[in-house]
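Every protein chain of the complex appears in place save one, which is left out.
Chain nomenclature is as follows: A, B and C, assigned in order of appearance, with residue numbering initiated at 1 for each chain independently.
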Amino acid sequence: MPLSPEAEAEIARLRATPRPTLRSVSEGMEAHLYRPIPVLDHGFLRVVDYMGDDAAIVQAARVSYGAGTRAARDDTGLIRYLMRHWHSTPFEMCEIKLHVKLPVFVARQWIRHRTANVNEYSARYSILDREFYIPAPEHLAAQSASNAQGRGTPLGADEAARVLHWLKDDAARAYDHYQAMLSTDGQQGLARELARMNLPMNTYTQWYWKTDLHNLFHFLRLRADAHAQHEIRAYAEALCGVVRDWVPAAWGAFADYRLGGATLSAQAVAALKRRLAGETVTEETSGMTRGEWREFLAAWG
Amino acid sequence: MPLSPEAEAEIARLRATPRPTLRSVSEGMEAHLYRPIPVLDHGFLRVVDYMGDDAAIVQAARVSYGAGTRAARDDTGLIRYLMRHWHSTPFEMCEIKLHVKLPVFVARQWIRHRTANVNEYSARYSILDREFYIPAPEHLAAQSASNAQGRGTPLGADEAARVLHWLKDDAARAYDHYQAMLSTDGQQGLARELARMNLPMNTYTQWYWKTDLHNLFHFLRLRADAHAQHEIRAYAEALCGVVRDWVPAAWGAFADYRLGGATLSAQAVAALKRRLAGETVTEETSGMTRGEWREFLAAWG
Amino acid sequence: MPLSPEAEAEIARLRATPRPTLRSVSEGMEAHLYRPIPVLDHGFLRVVDYMGDDAAIVQAARVSYGAGTRAARDDTGLIRYLMRHWHSTPFEMCEIKLHVKLPVFVARQWIRHRTANVNEYSARYSILDREFYIPAPEHLAAQSASNAQGRGTPLGADEAARVLHWLKDDAARAYDHYQAMLSTDGQQGLARELARMNLPMNTYTQWYWKTDLHNLFHFLRLRADAHAQHEIRAYAEALCGVVRDWVPAAWGAFADYRLGGATLSAQAVAALKRRLAGETVTEETSGMTRGEWREFLAAWG
Partner (left out) sequence: MPLSPEAEAEIARLRATPRPTLRSVSEGMEAHLYRPIPVLDHGFLRVVDYMGDDAAIVQAARVSYGAGTRAARDDTGLIRYLMRHWHSTPFEMCEIKLHVKLPVFVARQWIRHRTANVNEYSARYSILDREFYIPAPEHLAAQSASNAQGRGTPLGADEAARVLHWLKDDAARAYDHYQAMLSTDGQQGLARELARMNLPMNTYTQWYWKTDLHNLFHFLRLRADAHAQHEIRAYAEALCGVVRDWVPAAWGAFADYRLGGATLSAQAVAALKRRLAGETVTEETSGMTRGEWREFLAAWG
């Protein structure tokens, strides 16, 4: 994603002029402000504003849970306690606003997270750029045999080449016709809101997206996960690095309790306790369904 | 939208077997249940479940505003009062669940209404059908000269024919290649989650969409409006007919106060009062911006 | 909570007249409709409407995840899969509407669940009844020594009697003065919206409360939990019985995965794996904080 000289100059200008504020400031986040992080072949995300830091979470928790908590634990311990016990409201006191450029099919997954504010580039008002997501050859993979919604082994070179040819060629032709429909050269020119329907779903769009830290964590838990589609996961993982710099203590709690942790069913808890007591547990005696037992073995051996 | 014989049989089966319930029942809505209302060339919407009726709105209002309201007004008068004074919570006590088949670019506008529940057909799991929205020739219009986001005059026959040719031809080729990428005949077959990106935005998708009556009214106010894009408006207008049969009193209030009413600025109120008093008001003395004055004249002469 | 003869007659009337519907019907829920379940000394909850059943969850999941899932698993297995993998949207397709009578301090905890629709009895319009929550003597407990927000051992008989005397006496006096302020007998009579402020927070209020099954599960996970205050937990537990009869398969998955399951941090997963491998894990080598280690030992021995 090479930035245009205009865009680079704009970012330099915005970063050149710090202004005094009485608000809380996260130094880790100030370093990110406005700077695009490249994602996929033409996409990016960048922080354009934020509110709050680790201390804001602690402050909100202490108005709820009282000054008595002050002596009992330090800030990091309190944040871990909140995460462990699903006290989510203090995390809502932090807010982030992003500018994201992303393919339409990724945007359609992303928008399913409803507790967020969005302003998307409108193809009713404006003309979309000639930019399409074309996967790197190593990301072209066959349908997974075991997972109805996933990818399996990478495609062989010939098949990958054929796929890439079609993706590029169809997108180019669709865009040529998009321009030809819009053109007012010797014709009336089709309305933009209609012409856009000819473009494929790997066309890039962009939006401003704003959400609070609790909902951002929910997004990251689902989208930085191994089950998420590679393309949205690329954005989620870039965001993880941003959050780590913004609110290091909250990030640590999230990484330990959500990303790196595990959720057990009552049957799985019982099976583990029996194993710890030296018993052998079988699928038959576990009370689990076949699928649950398979996932249990995959996780616990 | 000709239904498959299987779909018609399923609808006949569902409608053939009424069951007793103690819940409130809207006769107008029972007549709609499961039956698809055709929209655009291959789309439809149909009601698959609902909760509540006009009486449920009144019941909720009376728990809030007390039995004292019982004598004072009949139900229709109370519902109009609620609508007039923006008491929106009683309308939230009714719920509707739809099954909708719609082009992706319409789905992308629709999903911006966040206070709703959605389950969309997943092209990660399943293969999309070969169905694309191709506008009727009379709906192909030029970009509006006065409205950056709207349509102006219809295209001439030649230009329309050229547009339709491209839309059909590009969609057909994109779908052929989609199938060819997915095929496991002599090759591995690309993952569905990747192959779908080659399809254009007029591809049809479908979803279950559930919302409450207050939020449905908000949707209809924006999407059954003259400023909405024709294609989403076609769905909104089909929905208007459903709501009219479901909750006739609430529909009447909504039609009078939101769809058919007007919102005035302080300056417009003042201008109307001066006019009623016999004064002549000009743009200069109105306190309005140029755009406000133009819209004022368009509405009030 | 003895019902008034009028209320009993109204419930009998509503239950006497089943009507035909083409919607899905949950027999388990029909048995509950309109019937109040007593909670605390004067409170209740009762179902006044519902939408959907286990089959509605499955139907929504299959539009998302495709017909291919149909062969692979039966409905209960699919519902467990959805719960296990946090696919929450299909559960949002079911909706419940309750009528609840509850003390104000319980209502203040309850209302923090924001994704719900509420119409509360308004003390601006109407006069509140002379009804207060007075705990049963066995529920009067001392402040917990170990838990800043919980109860410890029951109060001794003398202290409990003293507390009950104050609660009853202060409530009675406050209500006497509430009535005296409202009276228009020989005076103007204070506005209801002002007089109500004299009443204590154990005054009973009532509301209609409507939410979807996903958000209801979230409510139950937090409020039917051992950390919840006894009084709101009494409502949550009554609700658990309703949900079990309404959507038995979804309830089973929720009970196994949320109520009866466990969430582990990355450190707890590692500690369990080491233990299963025969290692001894200590607080020092666990990587846990003191509080985490204490909770780990309490859960796993």
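We adopt the following convention: a contact is a pair of C-beta atoms (placed from the backbone, for glycine too) under 8 Å apart; a residue touches a chain by one contact, two chains touch by 3 or more.
Please read these numbers as outputs of a predicted model, since none were measured by experiment.
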Option touching the unshown chain, where A:Asp49, A:Asp129, A:Asp176 or A:Glu295 are the choices: A:Asp49
For chain A, the residues touching the chain missing from this view: 14-15, 17-25, 30, 33-34, 49-52, 56, 59-61, 63-69, 89-90, 92-93, 95, 97, 99, 117-122, 125-126, 206-208, 210, 212
Interface with the undisplayed chain - residues on chain B: 65-66, 68-69, 73, 77, 80-81, 84-86, 89, 112, 148-149, 221-222, 227, 255-257, 259-269, 272-273, 275-276, 289, 291-292, 295, 300-301
Residues of chain C in contact with the chain not shown: 103-105, 107-108, 111-112, 114-115, 118, 122, 124-125, 133, 135, 140-144, 148-153, 155-156, 159, 162-163, 166-167, 170-171, 173-174, 177, 180-182, 184, 187-194, 196-203, 229
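Simple rule for what comes next: only the chains that are shown with their structure count from here on.
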Rounded Å distance between chain A and chain B, as computed from the means of their C-alpha atoms: 29
Separation of mean Cα positions, chain C and chain B [Å, integer]: 35
Intercentroid distance (Cα basis), chain C paired with chain A, Å: 33
Per-residue multi-chain contacts in chain B, two or more chains: 118, 122, 125
